[in-house]
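One structure below.
Only one protein chain is missing; all other protein chains are in place.
Presenting subunit A:
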Amino acid sequence: MTEPVKVAIIGSGPAGLSAASRAGQLGLSHVLLEKTDHLSDTIFKYQKGKRVLATPERLDLRSDCRFAEGAREYILGNWDEDAVNNKVNVVKHAEVTAVTGQKGAFEIKTAKGDVYHAETIVLAIGTQGNPNRMRCEGADLPHIIYQVDDPEDFKDKHITVVGSGDAGIENALGVAEEALENTVTILNRSKDFARAKAKNVSDMMEAGENGLISIRTETQPKLVEPGWLTLETPTGDEKIPCDVIVARLGSVAPRGFVESMGIEFTGPDREAFPKLSPTFESTVPGIFVIGALAGYPLIKHCMNQGYDVVEFINGNKNLTPADEKDLAAIFANLPQKKSVSEWLDYLRERVRIFADVSPLQMREFMLDSKVAYYRKGDVVFEKGEPGSSLFAIADGHAEVEVGPGITVPIEQGSIFGEVGLISGRKRGATIRAGADSIFVEVSRTAALKLMAAVPGAKRVINRISLERQLLQIFKGGLTVEDLAPVVDAAEVERVPAGKVVLTEGEQGDDVYVIRSGSMVVEKDIGGKPIFLRYLPAGSFFGEMGVLSGQPRNATVKAAVGAELIKLTGESFRRMLAARPQVREATEAAVAERAQMNNFIESRKATYSSAVDLYSDTASFIMKEGLGEATDALLIDENLCVGCDNCEKACADSHEGLSRLDREAGKTFAHLHVPTSCRHCEHPHCMADCPPNVIHRGPDGEVFMEPGCIGCGNCMRNCPYGVIRMEAAPPPKPGLLRWLLTGFGPGPGEPSPKWTKKQLGDEKPKKIAVKCDMCKGIAGGPACVRACPTGAAIRVSPEEFLSIARLQEDAG
């Protein structure tokens, strides 16, 4: 039993420590509970010497603890000093197991059985969870680690990996790289590897056969000693040399613990965060949540929140957040003068998608947005321009140019530009300000975050985008009112790659619109499915059934995972009946498609082999995931002489690193898909980039701007393995010098040996490297320009699988 404190802070990471320091500075009674024997365990567990970056740069640090870019040791050292200087009352080895009570009288129990009493609680436990520890004797020795940051840190060591789930196997394979010369053993308590993915298990078995890993089943650790490990095996105990133990025994995610206190989350999915007020208070009064757990993964955010939350608890109501000046700058150029909070309320009141957004979310969200004033007639964006941001109309209205001289207004409170947001493609129409207006421009990532966090915003955006998509597809004077019944009856369907949506010969009259992903249309001709067409996002299918009432005349299946909007045949027919022009336009589209089908069918009779090749090539292209590509490199191996000039050109056009691997990848009928970026329609790499530096550029390229922190998320998320983590090599001597004197490594990516020799002991930070489609280079993609034989081309799937190609192939 200890004295009750004003505030108990759980977790001593950047957020918790900053909060405790503020409490210490204010002289508030407090306690900082840390489960390990050191502060800030997450950063403590970084590998030795790792450089910690202080992003975002524009955000000011407001904390009693210091933080600037530096090595892990430097930062941790500073914080240890700061904790002492700020008179932080820290209790180590205090793992909180239960929280009971309510505001003013919380009771906190720790694993050791201690009980702490506090009026308020600040929860700053991060998202790592607790790794399950080893339980045998000697389990607290320092050479037991729970993660492997960089396998290259281990050379010529005896390493034992305990636990054979995916994490354990991946770590074991990592450190077992032949060049590292480690002796690696992996232990599994049971006989088989049921918890791991089949691919990992087979890779491990292969490594085992090749003598790179010694795999020991039905074996577990019994005694850990420095340099040695005693194993309990089916045939008795055995002592093996062991310098490092990597324990991968799974972990307990913190969500269950947080929910046990009664705190609600925004949703059931993994990305959901606790619901919070503007002062970081959760749904349980008196419990505040900050840091990574609150959805802020960057250290600086966390530290600022620690400071702010304690100020709030201490009754400071006038505290303006650290981002106040950044927000003020965002609103500075508008004609009206209002305070930041007035502006935020103004936007929340006037824009439909912001209606359900909390003030705290709104602040965060506006930092990633722009607000601008447009005079009547100003162009916001032009048709065909690339762009993925979303615009919201806070004041005035916008005009969409749907045809030459024809405009449709979009009213205040609504949004535009949402098609780029959802399909990642170019702008479908030119938009002008219809009056003097204020538009909010929201970046794609911020908008997606908003949709994930606020269900109301998601509903509004989805509904508006569906209406717009339908208006764009079915032209002819259609209005939002005409569409209302269709939209009301519409359902969104997710289909995995390869799934058949429509089957040839079946009856049905539903119409589908592809919201994301793409589809392939096939027809059974002579007992073989023949590829007819590739349908990119934004197209529709199934309309022939509605118009003719006939059974489906072709099979449609998903080329990649896709999102479809299913419109019922009945509501669609009613809409067509109400608008004869729409019916005509749809019939014309149907006629065109039917003509193309007939063409392929007629060709099949005369040029069977050409059609088969075309069809098989299309299936191959789709199987390789090019269905989601917007621009991919393809190599004709009838022409490729293997000179690798494409790779060299790529390296020389960038900072000395090649973004493509010509030789790797699959081949069909001499058509080779090398390992290089396809600039996916919905880039997987963008999904989880903490500093948000991956963007879609003006030519549709997915590129990285400077600011990569080297976390490797994009590399892991890319299903095509086209992102490398690499440091740029030092500059090399010029080409003429190499040609004339042989000095330097010559064209292309220098060998690792040369780079190593130039750098000496310096180990530059590895960052993500990917194709940017030679953005900013006037001549266009270097890989294609530098191909001496014409083997390399860059195409989008619809260009490559065009009917023109079949016509030429068929002669």
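Heads up, the rule we're going with is that a residue touches a chain if its C-beta (ideal position, glycine included) is under 8 Å from a C-beta of that chain, and two chains touch if they have at least 3 such contacts; residues count from 1.
Everything that follows uses one rule, which is that contacts and distances are computed from a predicted model.
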{"item": "Per UniProt, the name of the complex member that is left out, chosen from \"Na+/galactose cotransporter\", \"Ferric reductase like transmembrane component\", \"Amino acid/amide ABC transporter membrane protein 2, HAAT family\" or \"Nitrate/nitrite transport system ATP-binding protein\"", "value": "\"Ferric reductase like transmembrane component\""}
{"item": "Residue, one of A:91, A:639 or A:715, that touches the chain absent here", "value": "A:639"}
{"item": "Hidden-chain contact residue, picked from the options A:30, A:363, A:427 or A:672", "value": "A:672"}
{"item": "Of A:151, A:174 or A:781, the residue in touch with the unshown chain", "value": "A:781"}
{"item": "Absent chain, residues of subunit A that touch it", "value": "206, 209-211, 634, 636-642, 645, 648-649, 652-653, 661, 663-667, 670, 672, 699, 735, 739, 746-747, 777-782, 784-795, 799-800, 805"}
